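First, the structure itself, so that you have it in front of you.
Left out: one protein chain. Kept in place: all the others.
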Amino acid sequence: MKSEYTYQVGDEIRTVRVQRNGDGFVVTVGDSIYEVRAQRPEHGRLNLQVGDQRLRAYVASEGQRRYVAMAGKTWELERPKPEQKRRANAAGGPGAGSLESSMPGLVLDVLVSAGDAVERGETLVLLEAMKMELRITAPAGGTVTGVRCKAGDVVDRGQVLVEIASDDG
Amino acid sequence: MKSEYTYQVGDEIRTVRVQRNGDGFVVTVGDSIYEVRAQRPEHGRLNLQVGDQRLRAYVASEGQRRYVAMAGKTWELERPKPEQKRRANAAGGPGAGSLESSMPGLVLDVLVSAGDAVERGETLVLLEAMKMELRITAPAGGTVTGVRCKAGDVVDRGQVLVEIASDDG
Amino acid sequence: MFRKILIANRGEVAVRIIRSCQELGIRTVAVYSDADANALHTMLADESVPVGPAPPSQSYLCGDCILEQALRLGCDALHPGYGFLSENADFAQSVIDAGLTWIGPDPAAMRTMGSKTSARAAMLAAGVPVVPGYQASQDDADLLGAAAELGFPLLVKATAGGGGKGMRIVHRDADLPAALASARREARSAFADDRIYLEKLIASPRHIEFQVFGDRHGNAVHLFERECSIQRRHQKIIEETPSPLLGADLRRRMGEAAVAAVRAVGYVNAGTLEFLVDPASGDFHFLEMNTRLQVEHPITEQVTGVDLVKLQIRVAAGQPLPFRQEDMGQRRHAIECRIYAEDPANDFLPSIGKVLRAVEPVGPGVRVDAGITTGDEITIHYDPMIAKLIALGENREDAVRKMDWALQHYVILGVTTNIPFLRAVITSDAFRQGDVTTDFVDRHFADWQPSTKAPPDMALVAAALAELLEGEAQGAGAGPTGEPQGDDPLSPWRQATGFRLGER
Partner (left out) sequence: MFRKILIANRGEVAVRIIRSCQELGIRTVAVYSDADANALHTMLADESVPVGPAPPSQSYLCGDCILEQALRLGCDALHPGYGFLSENADFAQSVIDAGLTWIGPDPAAMRTMGSKTSARAAMLAAGVPVVPGYQASQDDADLLGAAAELGFPLLVKATAGGGGKGMRIVHRDADLPAALASARREARSAFADDRIYLEKLIASPRHIEFQVFGDRHGNAVHLFERECSIQRRHQKIIEETPSPLLGADLRRRMGEAAVAAVRAVGYVNAGTLEFLVDPASGDFHFLEMNTRLQVEHPITEQVTGVDLVKLQIRVAAGQPLPFRQEDMGQRRHAIECRIYAEDPANDFLPSIGKVLRAVEPVGPGVRVDAGITTGDEITIHYDPMIAKLIALGENREDAVRKMDWALQHYVILGVTTNIPFLRAVITSDAFRQGDVTTDFVDRHFADWQPSTKAPPDMALVAAALAELLEGEAQGAGAGPTGEPQGDDPLSPWRQATGFRLGER
């Protein structure tokens, strides 16, 4: 039995192939082949053995997202949805962008309107969250092409607040 | 939906009935009825609420055995197998017994033979395990009716080593 | 001694206080908002009661709601923790008027020392140098005039402030009105008090504070300093003691000033005097006093061997301090790192979500004061600090290495944290050399970004094997459909952690 799993890492799609091999596994990542023994001593933890090295990995998942903590670092991976997988190598370049809320919060004020020219670093939206006032600033100079929120809105993480056409597009 | 679970506690069979009730549960144990809210924040842990009291319970299972750690204590419960359930209230009284190995080990020596009269506390079998020499002693005076192991045997926990007919039977 | 204490707080400090109460054999009552119905502190207390909806103003800041529960459940004392109502003298008074003991200073001392402005006045009277500032009026025109006199850059600070909330650096005249408005909004939201004042900005100062304690028998001591210079957005993130640059003489002089301040106002229970120290001249200026337990109190506990929460409870019960100044010493070196749910790649904005897994480091010299555990939700409503990690080493170098070890072994999955940033700071040459001033992060880590290196192959191997093995473990329980499904986007793995049912 052979299983194949794909993960999106930055713009790249990486494929991992897993095949049982006696008590262990042969795992292929790109051109590299690893002989791995794996044990799952409890939910969300793996003990791995590769040569003389043992690794303890903690794993968790939420939707398409995968988390792996290993050797003092934490990695966040994304299982691409089928349509993303097809599009991944044709990602749009810079030039047009939208500003998303970095976290859920209450919109205190929107300081720009469609058509405004904005400079890099200029505050566009004031947000309140976790007892702090947060300023959402322009990542680059450009022109506001759309405003998607208003004062008093409660917005979610990832929600588009303002759309900007970038100067260097 | 109503679910029913039975547990053997000592000689007694106890039945727990669980019924959903809005966000929580109504749970009946014998004559007592509890309104409980329960949340399962992770595998093997429950957060319970009964009135003003919150309890964190760790749970685990192995075969028919159930473990519950709660409020500083650990409890071991047994899910009876169907035939046990029927027999539970007709358990045999004292009079005849068998001596089981309390842990896996290597039999070093068997000091009795069938027909021997033994006193309470008399050593019947020498076992070696975990770098220690263990003495399996008679729990009560009686007559040995059978010996089920010999020196050099590797025995499992729960394996019958010696059978004894008790004096006070 | 008290029989039952209500803890008017949440998160790691509530957990910390419950611990000490349980060790003293005192029953505990936890309070919780609707958002915290399953939070860790509610699980550990003997009783837990709801006090209102998620917004703090309607729950943890609702003194009446909390006091009502304390009376209903027969509590004889109340511990406020830090933040929320802990520096609210009116609430302290109402607790006392209701016949309960307030585990903290007297309301009168809280009023004098808790307000930044009257504390400055009191310290001036006691002969302790204070940072130049203006606190006479709340009127914008007066403030603009005073600012011109003080000169720029200057700080706008909340009178009731703490933790950097309501604080703004202003570099020029034109920016002041907007800064005043913004600081007032934040102060009102955080402290229900929008008063602000101005303070001269000392360039590259060191922030050093002294832990003090007074009892009702006229005794007052200090428990040495905490170096709190490593800050980000005026929020302390790393504290240590002893301070790497405080000499014996300056330590003695600052300690004496701290004790003099305690005596001057007849201060009882735990408090902290914050000073700014000019690294060039060695001059120190009083900055403010916190009339409560401090977030970073554990490092003092580690080097002095005193349990500050138990001492607070004993002193509140009328017992004298069990030691004199000359009995106390600092031993070894302690460092605390504050673990925040925030995204270092995204301007350190708070991150929220479900903690899919939390594994705390354990071992000699490592202490974790955590407010969350696996399965908890980090919500928008409260401070994003989720835990404090404290390392006690034989010396500073040893404590730094131990902290690095502990940070590497602190696993938090599902919510982005500042752990990579803390590791970068802790292991930097600048930090190792003890070059710590309040602008340390700006000077050395302004452009810091977490590594964007692709994950090593082994992380991908672990992820893939997890899909396979977790999937099979799931499938094994439910009949004949457990066949591993390869690249199925609906992998059962995700179900294992996403499941919840019957919860409030």
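Labels A, B and C are assigned to the chains in the order they are written; within every chain, residues are numbered from 1.
Here is the rule we use: contacts are C-beta pairs under 8 Å (C-beta built on N, C-alpha and C of every residue); 3 or more make two chains touch, one makes a residue touch a chain.
Predicted model, so just to flag it, every value in this text is computed and none were measured.
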Answer for the absent chain's shown contacts is A, B, C
Filtering C:P177, C:G247, C:G363 or C:G434 for touch with the omitted chain leaves C:G363
Out of A:D11, A:D31 or A:D52, only one touches the absent chain, namely A:D52
The one of A:R17, A:R37 or A:R135 in touch with the missing chain is A:R37
Residues on chain C facing the left-out chain by the touch rule are 16, 19-20, 22-25, 298, 301, 305-307, 310, 331-332, 360, 362-365, 367-370, 394, 398, 401-402, 405, 469, 471-479, 481-482, 492-493, 495-496, 499, 501-502
Absent-chain interface residues of chain A come out as 20, 23-25, 37-43, 45, 47, 49, 52-56
Contacts from chain B to the absent chain lie at residues 1, 3-7, 9-10, 12, 14, 16, 18, 25, 27, 29-30, 32, 34, 36, 38, 40, 43-44, 46, 48, 50, 55, 57-64, 66-77, 79, 81-82, 102-105, 108, 128-134, 157
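The rule is simple: only the chains that are shown with their structure count from here on.
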By label, the chains that touch chain A as well as chain C are B
Heading the list of chain pairs by contact pairs is A-C
The distance between the C-alpha centres of chain A and chain C, rounded to whole Å, is 29
Distance in whole angstrom between the CA centres of chain B and chain C is 47
Multi-chain contacts in chain A, i.e. residues touching at least two other chains, fall at 43-44
Note: chain C residues in touch with at least two other chains are 357, 496-497
